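What you see is the complex with one protein chain gone and the rest in place.
Right, chain A next:
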Amino acid sequence: AFLHPPPGVTQRELWFMRKLSPSKDMSLKHHKGNPQKLLEMNGHTAVPHSYDYDLIVIGGGSGGLAAAKEAAKYEKKVMVLDFVTPTPLGNSWGLGGTCVNVGCIPKKLMHQAALLGQALQDSRKFGWQFPEEVKHNWMTMTESVQNYIGSLNWGYRVALREKKVTYENAYGEFVQPHTVKATNKRGVEKLYTAERFLIATGERPRYLGIPGDKEYCISSDDLFSLPYCPGKTLVVGASYVALECAGFLAGLGLDVTVMVRSILLRGFDQDMANKIGEYMEEHGIKFIREFVPIKVEQIEEGTPGRLKVTAKSTKGNEVIGGEYNTVLLAIGRDACTRKIGLDKVGVKINEKTGKIPVNDMEQTNVPYIYAIGDILQDRLELTPVAIQAGRLLVQRLYGGATTKCDYVNVPTTVFTPLEYGACGYSEENAIQKFGEENIEVYHSHFWPLEWTVPSRDNNKCYAKIICNIRDNERVIGFHVLGPNAGEVTQGFAAAIKCGLTKEQLDSTIGIHPVCAEVFTTLSVTKRSG
């Protein structure tokens, strides 16, 4: 590999280089022209006057990659370190982070598979005729989904290469100021220095900490590449991840139960959350409320095997048992911040949550270290937010820009069987902030035209907006339950950004016949009853 050592590199230095990175040509490229660096990193005390990189990004998810590519646009020398610690069951994946590999992308595709199941039922009413028995093949679905993800992973690597961003599939952790250690799959360690760092390591699913959880349960990190149909499934948790997974599994025809400790979709508008729960129950998903698992045992090995779950009431001492083929844990996610050497460089984290507090410039308490994405304290855990924050941060660092990431009025959608789109305040938060007397809630049920012919789910779709009476009835919250909720919500989010008022909403002409037009004709207030 070292056919052409850089000028001035001694045999001893070359040995160091080999020792540090024995396997790749890459290392030579990294240190080319700066052998001094190597000496410093290996015990020399001189203060480095320059670094290997302008920016090292730890974590190759949506946020980290967006920031890295943006920095490359300013001709900065950038490195991305990405490493996926395998799940307890041994699954890992390629470049791109949660969203692409084990989040938004596969879950929406599987949700789409479930919607197609519904479409098949509807289509008979619309005049289509086909053999009675239609089966879903789990393996065909996961293979197609994984192939698509594979193409994205590849696309990211190509994009980094094109933009001349150095990528290493290695675990990054701080070892001393301005320095990270990168450890690859084979345990080979390398040291890199940079002027600035961006932490974008994201989160991973939480485990219950009960007997049998890591041995027998799966998480969303495993579900989308599961090499067999999960069969009868218990989903533990009531987060959006839990409800989305439960929703599409049931939509594919599986027997699904959701075990909920307290409320559904904490943090979301509870009126909407409960309607989502009702709809799921009506569509055959069972809910066990106010119970938490205390033990998971294997009855039989297999693909899937059989598991016995013992759960205890959160209210008393009642203990119940149940048998499932698969137990999916979706009880929350933990920030990957405790094993990346933050203590070595003095970056503060919230000890309880593991999250990193940052200022409005995404800067940690250590000025040269920044953080974006799901690991931030009090910020939204959403792909587009991480991307936006990453890009804007880089534009401020290297482009002289001043625009900060605006975390207000960020729209989002939940791909439950009845999709949910939202932007702005939930009803309860609006009441808390402005007082009940100062907000007006307009709402309406609606029936999508496409659902009328198969005559299903009348009065299940729901539209709600929350207005601030004191501020010209400005729209401060937007909520919709119905098909394509995300597509519907996006434009309204843009309008809310432009200061949308109820009057403007009323004077906008609807598009006929679409679901979104319901928002242009909302006239009934909740107050009126």
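By definition in this document, a residue touches a chain if its C-beta (ideal position, glycine included) is under 8 Å from a C-beta of that chain, and two chains touch if they have at least 3 such contacts; residues count from 1.
Definition applied: contacts and distances are computed from a predicted model.
Visitor: Can you pick, from "Ribosome biogenesis protein NOP53", "Dynein light chain Tctex-type 1", "GPI-anchor transamidase" or "thioredoxin-disulfide reductase (NADPH)", the UniProt name of the chain not shown?
Guide: Of the names offered in "Ribosome biogenesis protein NOP53", "Dynein light chain Tctex-type 1", "GPI-anchor transamidase" or "thioredoxin-disulfide reductase (NADPH)", the one UniProt assigns to the missing chain is "thioredoxin-disulfide reductase (NADPH)".
Visitor: Among A:50, A:85 or A:144, which residue is in contact with the omitted chain in the full complex?
Guide: With A:50, A:85 or A:144 as choices, the missing chain is touched by A:144.
Visitor: Tell me which of A:270, A:310, A:377 or A:508 is the one touching the absent chain.
Guide: That would be A:508, which touches the missing chain.
Visitor: Identify the residue among A:92, A:123, A:270 or A:363 that touches the chain left out of the display.
Guide: Touches the omitted chain: A:123.
Visitor: Even though one chain is hidden, which residues of chain A still touch it in the full complex?
Guide: Residues of chain A in contact with the hidden chain: 62, 96, 99-100, 104-105, 108-109, 112, 116-117, 119-120, 122-123, 125-131, 134, 144-145, 148, 152, 155-156, 159, 382-385, 387-388, 406, 410-413, 421, 449-450, 452-453, 484, 486-495, 497-500, 504-505, 507-517, 519-520.
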